[in-house]
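Complex shown without one protein chain; remaining protein chains in place.
Just so it is clear, A and B label the chains in written order, and each chain counts residues from 1 on its own.
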Amino acid sequence: MRNRPSHGNVSPLTVALRLAFAVAVGAAPAAALAKRVKLGVVTFLSGAAAGPFGVPAKNGAEIVIDALNAGTLPAPYKTKGLGGEQVELTFVDEAGGTTKQVNEYRNLVQRENADVVIGYISSGDCLAVAPLAEELKKLTVLFDCGTPRIFEDASYKYLFRTGPTATMDNVAAAFYVTQMKPNIKKFSGINQNYAWGQDSWNDFEAAMKALKPGIEVGTSQMPKLLAGQYGAEVSALLTSGAEVVHSSFWGGDTEALILQGAPRGLFTKTTVVLTAGEPTIVRLGTQVPEGTVIGARGPFDMFAPDIELNRWFRKAYEDKFKMAPSYPAYKMAQAILGVKAAYDKAQAANAGKAPSQEQVVAAFENLSFEGPGGRVEMSLGKGHQAVQGTAFGITKNVGGKVTMTNVKTYPASKVNPPDGVKSEDWIKAGFKAGK
Amino acid sequence: MTDLVSVLVDGIIYSSYLFIISVGLTLIYGVMKILNMAHGSLYALGAYVTATFVGFWFGHNLNPYVSFLLLPLAAVVVGLVAGPLIERGLLRFMYGKDEIVLVLVTYAILLILEDVIKLAWGVESYSAYQPYGLLGNFEVAGLPYTVYDALLVVVAIGVGVALTWVLTRTRQGKLLLAVIHDREVSAAMGINVQRVYTVTFTVGTMLAALGGALIAPKVSVVPAMGVDVIVLAFAVVVIGGLGSLPGAALGSVIVGLVRSTAVHHMPEVELFSIYFVMALVLIFRPKGLFSAAEARKI
Partner (left out) sequence: MIARDRTLAMLLIALPVCLAGGWLLPAWVQSLLVLALGKGLVVLGLVLLMRTGLVSFGQGLYFCLGAYAAVSVGKIFKLDNSILMSDALVMPLFGAAVAGVVALVLGFLLARYRAIFFAMLSLAFSMILYGLLIKIPALGSSDGFNISFKTVAGVAIAPAAQLYTLYAVAVVLVFFAALALHQYLRSHLGRLAEAVRDNELRVEYMGSSVRYVVHVNYVIAAVLAGLGGGLVGLSIGHVDPDLAYWTTSGEFVFVAVLGGTGSVAAPIIASLLFEAIKSAAYQYTPYTWQMVLGISLLLVIMFLPAGLWSVFQRRAKRA
C-alpha cells in the first residue's frame, strides 16, 4: 500500500496552488489602455492550414492595418485608424481545436481587453466562438469560415461575417459546369471527410440535381482530411465515367491530388472543379493542369474587379511579400475594411466623435461597403452575414503563367438565398427565390 | 473484372505505402519494446529533408535521374543524425521504465520534433514532385498508373526481404534475435546490448525517414503530415502483431486491400475501415496475427 494517500497536507496546498496560479495569471498584462483600439486577429499560424490560409490572412491584416494607421488607404477609407484612434494588432494562433479557441477567445477579450476580434478559418471554431462573443458582448467579425449554419441556425447581435458562405461557391460551380457542359450526364466528387467537404459536396450535388434533373452521380469519394494518398480514389474517379469531378480540397491535399491525379490523366479525362483552388495556383503556378475549373470563394485575386482598392492592395501585398495575395488575404482585408466602414458610419452619426461599440454594431448591420473584391452587402442573417458575387474560370497557361479563360461572374443575388431562407432549402427548391 | 484488378492494384500500392511507414515502428518495438510515437515526426523529417535536397538538385539543374538517389540519402542522413541523438541523448536514460512511460517519452519527443520542424522549415508547404513524374506511366486493365508507384511496391518488398535476410542469415541479425528473446541472458553471454539498441534505433529512424522520403514526391510536404501516419502505422503493426516483420507485411496487405475495396465500393466507410479491421483482428487474435508467445511470470 505504498501509494496510500496518507501523507501530505493537501488542502492548504491545493488552495495555495490555486491562489498562486490565479495571482500569476491574473497579474499578467492588463494592457496599457491609452487611446488605442486593440484588434485581436485569430488565424492559423501553425498546422496544415497555416501555409495556404493562415499566413496570407495574417499578411493581409498587416498590410491593411499599417496603411490604416498611416492614413494611406485609398478612398473611401482615407481617415486614420478606427474612430480616430490607432489600431494595435494582436495575433492568436487558430490551431489546437475548439476547446483551445474558446479559451483563447475569452483570454483575448477578458485578459487582453481586445476591442474587436477578427478571425476564424475553421467553421468549427466559428460555431464554437459565436455564442461566447454574444455572451461577452464583443464585436466579433468572422472573415473566412464557410458554413451557413452560423446565421441560419441562430441570430446574433455582436457577431458578423464579412465573407460569403460556402454555399455560394458550390452553387456557382454548378451553374458554371452546367453552362459549360449543357449535356452533362454524370458527375463525381472527391471531398475531405469532414463538415467542410461533406457540406460542399451536398450543396454541389443538390444544385446539380436541381439544374439537371435526372443527372447521375458517378462516385462520391470522401478521403480523410490530410490523407495524402489518393491512388485508389483517382482510380475510382477515372472508372466512374463522370465528365466532371467536383472537389473542395484545400492546401496540401489539393497539391497532392494534383501531383497524383495529373500524371494519371484525371485532369484531362475529366473536368476537375476546384471550388477553393485559387491559393493552389498562387503556390503551384503552371503545375496546375490546364483546363481546370477554379474558384476563389468570391471575387478575389484573379477574379477581383479593376478598382482602386484592389490595385492598391495587390501592389502593397506583392511589394512586401513578393507573391500574389490569395483569397484569404483578400477576405481578411475585406473584414478589416468592413469594421472600418462601420466605425466611420457610426462616427459620422455620432457628430464626428469616437463611437461606442453599440453604435459601431448598429452601423455594421445591413452595411454596404467596398472591399478589394468590390461591393459587400451585409444582407443575410438579419444584416450580419455578407453576400457577394463570385466567379469561376478555367486555367490556361500563357507564357509560363497561369491565366483564366472563360471567366463567368455571378451576381450575389443569383448564388445566395434570400434572407431567412436556409441555403439547403433554397437549393432544393430550385433556387426559386434567388432569381 | 477490370474492377477487381484495379481494387487489387490500388490495394497493393497502398499496402506498400503502409509497409514502408510501419516497418521501422515494428522493428524498434520488437527489439527495444518501445512503441515509438515520434515515428510520424521522423517520417515528416525525412520528407522535409528530401524536399530540401530535391529542391536544391532541381534548382541547380543537375541530372534529374540522379535525383532518385537523394531519397535514400535523405533517409540515411536523418537516421544517422536523429537516431543516435535521440537514443544516446535521451532514451538510454529511460530503459527499464514501464512500457507506457516509454510511450510517453516518445510522445514528448514527438511534441518537440513537431516544433523543431516548424522552426526549421516554417509553415509553408514544400514539394519534391519532380521525381514522381519522371518515369512515366503504365497501364493495367485500361487504367494508367505511375511507374513511381510500381517502384514503391518494389522498394517495399526489397526492404522486407533485406531485413528478413539480415535478421535470419547474418551474425548481427542472430545476435539481435538473441537480444529480442532475452535481454539479460544476451548481456550475460557478452552481447553488447547497448550497441544493439543504438543500431536498432538508428535503423528504425532511417526506415521512418525513408517512408517520408519516398512519399515526399507524391504529396505536398506540410506541417502535421506525420500525425496521421503514426496512427496508421500503429494500426498496421498492432494488426500484424507488435514486433513482427511478417506481421507488418500481412497487416499492410490486409489494410491496403480493405481500404481499396472500400474506396471503390463503399467510399462512405473508408474513414473507419482501418480501425474496424484493427478491432476485429484484436477481438479474435488479442495480440495480433503474428505474436510471439510470452513466458508467464509468477
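The rule is short, and it goes like this: a residue touches a chain if its C-beta (ideal position, glycine included) is under 8 Å from a C-beta of that chain, and two chains touch if they have at least 3 such contacts.
None of the values given here were measured: they were computed from a predicted structure.
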Hidden-chain contact residue, picked from the options B:Val105, B:Leu163, B:Leu176 or B:Leu289: B:Val105
Residue, one of A:Gln198, A:Thr286 or A:Thr409, that touches the chain absent here: A:Gln198
Residue among B:Leu4, B:Val154 or B:Leu282 that touches the chain left out of view: B:Leu282
Full-complex contact with the absent chain, from A:Ala128, A:Ile307, A:Ala354 or A:Val407: A:Ala128
Positions on chain B where the hidden chain makes contact: 35, 90, 93-94, 97, 99-101, 103-105, 107-112, 114-116, 118-119, 227, 231, 234-235, 238, 242, 268, 271-272, 275-276, 278-279, 282-283, 286-287, 296, 298
For chain A, residues in touch with the removed chain: 1, 3-11, 13-15, 17-19, 21-22, 24-26, 28, 45-46, 92-93, 96-100, 102-104, 106-107, 110-111, 123-124, 127-128, 130-132, 135, 147, 149, 154, 193-196, 198-199, 202
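By definition in this document, only the chains that are shown with their structure count from here on.
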Distance between chain centroids, defined by C-alpha means - chain A, chain B (Å): 36
Of chain B, residues touching chain A in the complex: 2-3, 6-7, 9-11, 13-14, 17, 118, 123-125, 127, 129, 132-133, 137, 143-146, 149, 215, 217-225, 228, 259-260, 263-264, 267-268, 270-271
Chain A to chain B touching residues, read off their complex: 45-48, 50-52, 54-55, 193, 219-224, 226-229, 231-233, 235-236, 238-239, 251-252, 255-256, 259-260, 262-265, 283-284, 287
